[in-house]
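With one protein chain removed, the remaining protein chains of the complex are shown where they sit.
Per-chain numbering from 1; labels A, B and C assigned in written order.
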């Protein structure tokens, strides 16, 4: 094993955490791999910046943020620092930094069409990425596999996965603050200082001291609010649907209009043809190439659906939406057909449910509260407010999306 | 004339100003033109996000911010509201929103190579843009020309230009706050509330009441600090130089390697060949297409300089820099030549000077202070601190940029 | 009627609202009355600054804040501005400014012992205060009575009372933000901009547009959190109990030790003797005189209980607390008696219940949501999260307070 510290701590200025502090050489070098730099070219919130114009931040910014929260957890939770070996600390830090490395552009829509999951790609990139693997191997031949195990929840030290991915983890702790900061929506703010202060270790798991429960309640509410204000904003969902329909259309027409796609979006060919997708193909993907392709598709005349959808996307001629109702769908089908819209690409139903807090069954996923008598209880058993919320009817939102027909 | 207000004020959530408030229909519609939406695809600070990873905000975000500051000036400076006709107010608001519409991707480097100025393009786009011109004409046949006159400082009502572009204007007032917010560098913050409160009109010009002088001093210092901390950051300048060299190389090789450019960056052809640049060609330009092209150039093998510089740019293998000195340049030339670097693309000198405040001669450009006796004085006559700064030696920074040679 | 505006808006710099803006002469003059200046000498949160050392702000600071929120409601809720006559606006502004004018020092404890309610004193001071009444009369002979009617909820225009005192009013909107700011507890923050933006008038009552519901949910949670983190903090309650016991002791001993009280706390005599309390007596009361008296009582030797309790209060030798339990009380009685403590002054039970949101019956008190179809519904009918909370078990906290006995 060869864990090297930098001679002097390096820092990145970060608007959310003030500084991101780097102590290990491997982390510093991982930042400058092509795979990691690619994250600068993928928006953290997909097309949400079309709704909240400030939300132009990238997955790079979030990834270094998750690293920093993990670093603070290790350094500020005394019991955690003592509980983990230095190697385990490095595993956690690398996993934090790399947990989103497999994301592609507009992941949600793109993955739905191509059936490629970013989780799978994350593992592939860590194990085989041109820059990353070598750096991890230099520390230890086990590091790449250990990092992947933490990310896909198969690592025997479940606390490591819990740090990066659970109900209250470095990932969520960063993105709530970050997305709130960049959108300008204040709801995502919560008291990260207090949460970090009240983490303890019990039975090899992270728990929160009872005195931190109010901060956790606030965090649960922040999460709930960010979902409805930002992540599930209907205009964002309209973009997702338009993106999905463009990708679907590209896939659908590829067999008969291969040349059209090759000419305007060559890099997408591996994803819509039957061919194997290489790591290189995947790593080429980013928002820039996608948008470049949409611009070109918006200028061609060979496929008018692709042309129209691309231009709508670029120029903010977004699908409208109404609350879905019993007969609405068939009415809309009729109306759009009369206007010669292809409803495969111009009409969509979308339903969402969000439960502010689910007392998940899986150990390591729940938020556990350390009581003053030393016992440990699941959050909703202790917090009357979380209990009320957990037992309440989940908020459901079902909408129908379609173009403004009066304009055609 | 046909100035229409929206039935209800519309708002955009903005992290800097909380809300951007839209009252006029023409403003609301301008936002959704393809020309204006294109600004979402151009980073406000060029490649500075490679240094400050939070600085991923676009010219769209800044442009709506300048609009909002102008709107606040009109609404909160009582004398200004009374001084301007409603039509003049709309002229000012449109000019604020559109003043950067002509910017292209990585403007500084790109303009240096192509000799196309974004100022010229701003006028062309306002006068002939596919979406913008029609909207302006609907309000008044003079509006487009009046907006351009404000932007290029030829409008007879100099106060309008002063609002958008002077030593203390809506443009700077927004970008200092915005760039500080997104970079996370606190220096750019200053007290915009107080400045807005202390603006007055004297002799048809904006002046600042003496009681606001401290806020103005703070603003001058914020500007000074942002220049050295962000805008002139040597790593940002290294990026600028690399970008310049890539564009230069593309231009230089076009005559002999036209196909290489056509294949990898077709949209750049009009800019490097002798052909005329159409408005359509220009409006296609954005960061996305540029970066897509750099990625493709990074994969080809026909021109190794373009390949190398593109990959350096994408993967953060940035030029180093040292303070320039008398014999340093010729030493570096020798060293790089021995290592087979083409010094036309791998060595650059860059000098900068920034004076925190120049008591410019031009009326309407200076910051004027309204004294309690009713007289008006230029800022540096009144503020001992600004006077000290204005009279001080300008800070100069001359650097030499080159690749890390030890790595080749 | 004689409503006069100031020639120029005056402002007070305020850390919570940036500026408090004064437009009416009567408001400006009310600020400088002795009755209103006295509020500077009464802490907003009683003894809570002994727990949160930043919470040293006064009722003056809060009162101008409530005024400012009311002013913003009038100026930013277009429908409200149109709904109210200018006189009604002035009534609301005066009521906002003066609603806490009757508070005395350490109100909670002092009122419990003396049976003087601050609500009654507010009305008395507005009707008969040496400075205030005359200023109100100058505007209109009805103004004083109208302001009182708004404050005690007897005004026929119930919307005026609703603005100042209801489930979502200027009073709470200011104190949550202000107390959060000064304590440093972030939980009290919520999105006041959005709430102000989404207020509407329906059936002569303030309601919130459905699009503001998330902001209201967040406000409800902020309130809940501030109660448990700050207002009901057990150490604050220990102070309240010690204060209550000192006041009680002063009253209890007055008949036999009148001279002791006259010598050390002459100004309290009217409140503990049978004599009538004059307005002058009451207006002399403030935290300064109280603390001066505690210091003197802490130095005398005539009544050792008063000496001891006063010194404990000043020097932070606070009562301890434990969760109350079935046999605990009698155990503590025994233990304290053995140590010669008088349990009338050294042992106390205190129970609290806080329900995050009660869908009160009274019209004008509930938070009503304006649905997109124009109907109006009570908040908990619409918000699943508030409904869950409203239906949940109220959080109850019962504690026993007593001195650290090991030290005697």
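Basically, a residue touches a chain if its C-beta (ideal position, glycine included) is under 8 Å from a C-beta of that chain, and two chains touch if they have at least 3 such contacts.
All of these numbers come straight from a predicted model, not from anything done at the bench.
Asks: Given the contact definition stated above, which residue among C:259, C:315, C:330 or C:351 touches the chain not shown here?
Replies: Looking across C:259, C:315, C:330 or C:351, the contact with the absent chain belongs to C:315.
Asks: Of C:25, C:146 or C:287, which residue touches the hidden chain?
Replies: C:287
Asks: In terms of residues, what is the contact footprint of the unshown chain on chain A?
Replies: Missing-chain contacts on chain A: residues 11, 18-19, 193, 197.
Asks: For chain B, which positions touch the chain that isn't shown here?
Replies: Interface residues of chain B facing the absent chain: 186-187, 189-191, 214, 217-218, 221, 224-225, 228-229, 356, 384-385, 387-389, 391-395.
Asks: For chain C, enumerate the residues touching the unshown chain of the complex.
Replies: Touching the chain left out of view, chain C contributes residues 12-16, 18, 31-34, 37, 40-41, 49-50, 52-54, 56-58, 60-61, 64, 181-185, 284, 286-289, 291-292, 295, 311, 314-317.
Basically, only the chains that are shown with their structure count from here on.
Asks: Most central chain by CA mean?
Replies: A
Asks: Just the number, please: Cα centre separation of chain B and chain C in whole Å.
Replies: Going by mean C-alpha positions, chain B sits 50 Å from chain C.
Asks: Mind checking the centre-to-centre distance between chain A and chain B? Centres are C-alpha means, answer in whole Å.
Replies: It comes to 31 Å between the two C-alpha centres.
Asks: Which positions in chain A touch two or more other chains at once?
Replies: In chain A, no residue touches at least two other chains, as defined above.
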